[in-house]
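For reference, the structure discussed in these notes is given below.
The complex is shown incomplete by one protein chain, all other protein chains being positioned as in the whole.
What follows is chain A.
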Amino acid sequence: MDELLAVVGYKVRSSDMAEVAQKLEQLEEAMGNARDGISQLSNDTVHFNPADISNWLETMINNLDRAFEDSSSSDYDLKAIAGKAIYTTAARVKPSPAESSSSTRPLVLVDSQENGIRLVHTLMACAEAVHQNNLSLAEALVKQIGFLAVSQVGAMRKVATYFAEALARRIYGLYPENPIHHSFSDMLQIHFYETCPYLKFAHFTANQAILEAFQGKNRVHVIDFSMNQGMQWPALMQALALRPGGPPAFRLTGIGPPAADNSDHLQEVGWKLAQLAETIHVEFEYRGFVANSLADLDASMLELRPSETEAVAVNSVFELHKLLARPGAVEKVLSVVRQIRPEIVTVVEQEANHNGPGFLDRFTESLHYYSTMFDSLEGSVNSQDKVMSEVYLGKQICNVVACEGVDRVERHETLGQWRTRFGSAGFTPVHLGSNAFKQASMLLALFAGGDGYRVEENNGCLMLGWHTRPLIATSAWQLATKSVVAH
């Protein structure tokens, strides 16, 4: 017996589920096409044992059948009905995990797929239970999810497992320790960098905007809010080195959280970049800044030089959304950025709204988002990288679902929301050029398993997505009062 339906009072065998679904469809069609109304269904039809849905449906359909044709056959064949065919071959389609919960018609599926649908429904039901604080039901459902998840393969299984774990943490109050050790998450990010093009896309598109803003300047300064391993900067330095007329003097200020083992990893990264700079003959200066939160920064700490001598760019890749956990933090940071008077501010963020006020909405959004993300990872070749990338994403999932308050830092917002925020903070958009688009497209073409990736342009911003779903967005900004410099 199917357990979920049993909870609400119906008795259906799990093996009959597909058939029941098909009959429901037929009944629906039949009722829709009934010319003489369906009152006879309520008046004349006799049901025995209505809890048995299968039989109930048979009875209903037979009755409708009789309403059309005088010649009723005991084992009905709806194909025989003249006029509009009621019996349509239900398409047997396997839904991709990302689309299953948003498909408009429930489809009849081959048995092995029915668990996928049930899995998604159970996840949603569990989230709803949590949302309504019905923790005992949530607990029961979370265990269900575990069973259903192992019946799946590939992306769906992994996503379901991570979401189940996150839900369990929320239900039992076992919040993950925060902050996560930075060296571990650095390492995870490196694997993520290698496995899929999201970070590379982010770096390439941001660099292109920075390069254009730095045209004609002799001394340039980049302030990076997302230093990590400094992977973004070799390419920029190389492009500056090959500038016609020679490279400008390049200064880099890298900002990052403190390392768990107290090592000065920001300095190490700086050394490596300095070595690279020397190899390609670019004058290089570096300063590393450790800060728990970007909101702790002040313009005065950054040793800014007069803007006539030095052009500044501010860069943030997947860092700004974390500020939304504390009220006022993002406004403060944006005002500090304004004080810096940069030529350009490049921002890359996840394209999703995981910061809505209601838990259930957040859950649904993130389920869609991460299902698509995991889907896109499936094509990657290196299995170790892939597993690490999944862990990397799994931590984000855990944070979105299980944490609250200041601990919930993965507060992703959509491009539209960031546009509003930047607009009201005194910035105007800078359109990314078509060469950024072209380079991004070529980068994806080079990527193994890259058939599903799509680059889209959205009002001057670039978005990278998997099939029809955009997943990350790059945008560029300048101060509103700035006069337009001819590039």
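The rule is simple: a residue touches a chain if its C-beta (ideal position, glycine included) is under 8 Å from a C-beta of that chain, and two chains touch if they have at least 3 such contacts; residues count from 1.
Here is the rule we use: contacts and distances are computed from a predicted model.
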- Message: So one subunit is absent here. Using its UniProt record, which name fits best from "F-box domain-containing protein", "Nucleoporin SEH1 isoform X2", "ATP synthase subunit a" or "Large ribosomal subunit protein mL53"?
- Response: "F-box domain-containing protein"
- Absent-chain contact - pick from A:15, A:132 or A:183: A:183
- Which listed residue, A:31, A:239, A:295 or A:360, touches the chain dropped from view? A:239
- Message: Take the complete complex as the reference. Which residues in chain A touch the chain that isn't displayed?
- Response: 183, 186-187, 190-191, 204, 207, 229-231, 234-235, 237-239, 241-244, 246, 265, 268, 272-273, 275-276, 279-281, 435, 438-439, 442-443, 445-446
